[in-house]
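With one protein chain held back, the other chains of the complex are shown just where they sit.
Going in written order, the chains are labelled A and B, and every chain counts its residues from 1.
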Amino acid sequence: MTTLASKEETSKEEVAHDSHHPDYRMFGLAAFLIADGMTFAGFFAAYLTYKAVNPLLPDAIYELELPLPTLNTILLLVSSATFHRAGTALKKDDSKKCQRWLLITASLGLAFLASQMFEYFTLPFGLTDNLYASTFYALTGFHGLHVTLGAIMIFIVWWQARSPDGRVTSKNQFPLEAAELYWHFVDGIWVILFIILYLL
Amino acid sequence: MTISIPPTSQQSTESLQPKGWLRYFSFSLDHKVIGLQYLVCGFIFYLIGGALASAIRVELTSPISDFMARDVYNQVLTLHGTIMIFLWIVPVVNGAFGNYLIPFYVGARDMAFPRLNAVAFWLIPPAGLLLISSYFITGAAQSGWTAYPPLSITTAEAGQIIWILSVLLLGGSSIFGGINFIATILKLRRPGLKLMQLPMYCWAMLGTSVLVVLSTPVLAGTLVLLSFDIVAHTGFFNPVLGGNVIVYQHLFWFYSHPAVYIMVLPAFGLVSEILPVHCRKPLFGYPTMVYSIMAIVVLGLVVWAHHMFTSGTPPWMRLFFTIATAFIAVPTGIKFFNWVATLWGGRISLNSAILFSCGFIVNFVLGGITGVALAQVPFDVHVHDTYFVVAHFHYIVYGGSVFVIFASIYHWYPKFTGRMLDENLGRFHFLITFIGFNLCFAPQHWLGLNGMPRRVAEYDPQFTFINQLSSVGALLMAVSTLPFLWNVFHSAFKGRIAGDNPWEALTPEWLTSSPPPIENWVGEAPLVSEPYGYGMRKIKQKVDPTEEDLGGNSK
Partner (left out) sequence: MPKSSAILIIFLSIALLAGGVWIGQNINLLPVDASANAPVYDELFKVLFTIGTILFVGMVGLVVYSLIKFRKRPGQTGDGLPIEGNLPLEILWTAVPAIVILFVGIYSYDIYDRMGGMQPLQHEMHDHENALTTQRIWGGIGSGTVEATTVSSITPLMIDVTAMQFAFLFHYPKGDILSGELHVPTGQVITMKMESKDVIHAFWVPEFRLKQDVIPGQPTILSFTPTRPGRYPIICAELCGPYHGGMRSTVVVESPEEYEDWFRKNSKDAVSVT
């Protein structure tokens, strides 16, 4: 058996080593997010079909208030911006600033989750009350799961970015960039969800 | 997940990996090992699924339900369909050959994400065991591989939940695989290798992976909703609670129609690799072959409702889906005519690989023609959910995909093991399989047209004889597996030594030793710009650059 050293010699491999962000990992993540987006697309399609053909049963309650979700939308949109700031700070190797922005982003995410929880508890319907209620909880719940995962990812990146010679630095931005792309994706989904679920 | 692996990490773990045969049981990151893991694992599930099919055929030798209880019959047919699709065809035509061949074809040392790759494989055995064990623990799901609610909500709940879990795992595995293939083909290509120089299998896998990534998640989401209906008593698909059963069918077929192309596009790719080698001719019409794959991918995403012509879909929808479905025959036809043109004027070795490939062409054309007939709404309202449909899809999945898998094993076995399979035994295997297959499934067309519905354990006695005929065919198919198994095991130890390139093929996997070294080629990956340049003198010097290295045997 030949050793793996020969592996290192190929130009292709070297390209991957030298570049700061081997783009195929981001590429893989993007492909994964497309897949993930299709799951949401399926849910949206189901919800819209229900709306079109399954009228609400006469005695069913399904009402949504707008203020809270509007606040949520703002929270998430702002958090997308703050995450971006964290990324810029990392590029300048300012790990303190980067960590601060990450923390702000994560808190915004947690605030979103808290407000979502609050909405759940104050809504006049439960998971199994009627078709729309079920779909509402399924969609927002699945999205909330994504936000939770994203928040965990942010905390991990935050931890890894703690010092200029830590794991996440301007030389290895991948973890931050990946989490950021994911976070933007989750925000984008929320905007679509907000429009379809609350505004339509 | 993989995204956090720095590209160098493989090196450190690779040295910890077991060597020799043990690595086939380990969490190996080598794409060749993973490919063979997929293949062997898939084949084991094929034997299980085939044993279940044999049980079905035994039950159907008599018009009454006598061999097994009625609910057991439903469990058996559900397991048979699920195992054959999700644990045999999909993992093998994608995972096994994709993993083994794609890195060679793009000139890479491994897949883009080796660890994700291993994870994708190792999801499969537990998912399969889970599925099969459900039969013994709680009773398996009973609602067919389509799991239509409300039947799937109301019967065999525990079994159904296990079925959902298992399919979710397998779907996840398939998505991870798909992402990996897309990244490998698009990003890991050797410098200098152009897209339009890739072997056809790469294009087939690219198209397939796009379908996997776009459609499998929808199935996953749908099954999660279905499991809520079962466990949490929500009413998504439960009409008693105001739900809509048709929505499930739309979502299910949005995945499961593309899934049929996930099962067959890679097979198309494999045939495109095998034919030129044994015909000693270039693949006919390379560019149109590529475009037709793309056309099939696009069309394949918008034809799903042809499975629902009797489900009360509105007329405009039936019309649209009829036309869209039938038009898939055009790009598919292009591929078939190109293959025949590849045969034409060749110097064809009549070996097992060619025989199985040509068997595939013949069987698939018949299955495709019945498919086009099924796409016509008025035709389908009579034969939907009958044995005509069963015949249609076995002609395609067995006569198509399984024949191609056999052809591929005969073709690449020397590469996998360094030894040749016994050709005479292989031709014998082909003969029995071909006869058994047609005897089993051709009569089923007639059964369907004349009034035998599918998924029944008891039927009108007038159909007894034809069913027995079909069962004899199934028996022949089961028997035909034996010479194949013997051949594979025997040749692994006693087979003739193959040498590096026994077929004198030009595609890159043959330009190295058999079996290949861990890093695929000693030295640099060859630049193969004419993978099908048979009969062309110029190609010799095009194979880049260190001829001595390429032939070098690492053992």
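Just so we're on the same page, a contact is a pair of C-beta atoms (placed from the backbone, for glycine too) under 8 Å apart; a residue touches a chain by one contact, two chains touch by 3 or more.
None of the values given here were measured: they were computed from a predicted structure.
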Q: From the touch rule at the top of the page, work out which displayed chains the omitted chain touches.
A: B
Q.
Can you tell me which of B:31, B:109, B:189 or B:318 touches the chain that was removed from the display?
A. B:318
Q.
Out of B:26, B:65 or B:197, which residue would touch the omitted chain in the full complex?
A. B:65
Q | Positions on chain B contacted by the hidden chain, ascending | A | 65, 69-71, 73-74, 142-144, 148, 150-151, 154-155, 239-240, 242-246, 279-288, 310-315, 318-319, 322-323, 326-327, 329-330, 333-334, 336-338, 340-341, 343-350, 354, 358, 361-362, 365-366, 369-370, 372-373, 376-379, 381-382, 384-386, 445-446, 449-451, 453, 455-460, 532-536
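As a working rule, only the chains that are shown with their structure count from here on.
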Q: Please report how many Å separate the Cα centroid of chain A from that of chain B, as a whole number.
A: 34
**Q.** Touching residues on chain A, where the partner in the complex is chain B
**A.** 1-2, 4, 6-7, 10-13, 16-17, 22-25, 27-29, 31-32, 34-43, 45-46, 49-50, 53-54, 57, 60, 127-128, 130-131, 134-135, 138, 142, 172, 174-175, 178
Q) Within the complex, which stretch of chain B touches chain A? A) 2-4, 6-8, 11, 14-15, 19, 107-109, 112-113, 116, 175, 178-180, 182-183, 186-188, 190-191, 213-218, 220-222, 224-225, 228, 232-236, 241-244, 247, 250-251, 254, 517-519, 522-525, 554
